[in-house]
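Read the structure below first, then the notes.
Here the complex is missing a single protein chain, while all its other protein chains stay put.
The block that comes next holds chain A.
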Amino acid sequence: MTPLLEIQGLRTVFRSANGDIAAVDGVDLTVPRGRTLGIVGESGCGKSMLSLSVMRLVPPPGRVAAGRVLLEGRDLLTLSTAEMRAVRGGQVAMIFQEPMTSLNPVHPIGLQITEAMRAHDPRASAAELRDRAIAALERVRIPAPARRYDEFPHQLSGGMRQRVMIAMALACKPKLLIADEPTTALDVTVQAQILDLLRDLQQETGMSIILITHDLGVVAEMADEVAVMYAGRVAERASARDLFGSPQHPYTLGLLGSVPRLDEDRERLLAIEGAVPPPFALPQGCRFHPRCPFAIEACTKAQPPLEAIEPGHLAACIRAPVESAVELTP
């Protein structure tokens, strides 16, 4: 069976006085049906720009310069504006980090949900839409949904607002939900509720999820497949089990070493030296090499290809696995 979504050679650039600057630079990814792909990385790695590229919502002066985004074999990048509008909120829906800024503060939430439904089903009657919106609120486990229908965003807690966003996103039964840091602004106990809800809804509907996050805990909890991004490129791609069980790319190792754990006492965290380079000042060769303790001269020359280190486990590092790299260094 073909995967639901295939991203091939995606390149998203921003025009500047010094030529094009690539925020996403040659990314290949697949999202299987009914599964969750986690995309992890730090700020500036291109993970949010990647999801906006899939939705064709890259803000100008940015644009998708190359690549294909195949949804069930159909390239979204070649669709007309009208066709793409039908895809957004229809087959592909998106939720963002800050539910307050994504909701309109002057309209009751019920109206905002029915608005999305009406756009995709103009012939439905008002009463029918109202019933469907209340059912949608009920599905995301909002208590007393009929009463909440007439409330305004400011009357809801942060967790409730994110539930409303999810209800809106799922109103037209999308095949793919893109969740960009959906729980980052929420408290841990509320985050746990939302993650639980997303997992249940995925079971019910069989939708695929792209989960974008910086939190390795959230990825480990939710994702089937994981892609680690660094400076606009995929550094490592594997199943969640393999990625955490046998991390290959030095950047992934650095991330794992940087996170304090609840199940281990360490005197010092293994921090990564330096900072993520800005997209207009990317280093030659491997983009991680200035921060990488395993870097050798070859790393400064050519960009390493994303290659299988183990079956189904890809890493863009000529030094992986690092134990063999260390043996080879005198």
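Rule of thumb we're sticking to: a contact is a pair of C-beta atoms (placed from the backbone, for glycine too) under 8 Å apart; a residue touches a chain by one contact, two chains touch by 3 or more; residues count from 1.
Everything that follows uses one rule, which is that contacts and distances are computed from a predicted model.
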item: Protein that the absent chain corresponds to, by UniProt name, given "Beta-ketoacyl synthase-like protein", "Ring-1,2-phenylacetyl-CoA epoxidase subunit PaaC", "Dipeptide ABC transporter ATP-binding protein" or "ThiF family adenylyltransferase"; value: "Dipeptide ABC transporter ATP-binding protein"
item: Selected residue (touches chain absent from view) among A:His107, A:Arg147, A:Lys173 or A:Arg241; value: A:Arg241
item: Hidden partner interface residues of chain A, rising order; value: 42-43, 157-160, 187-193, 195-196, 214-222, 240-241, 244-247, 250, 253-266, 268-273, 275-276, 293-294, 321-323, 326, 329
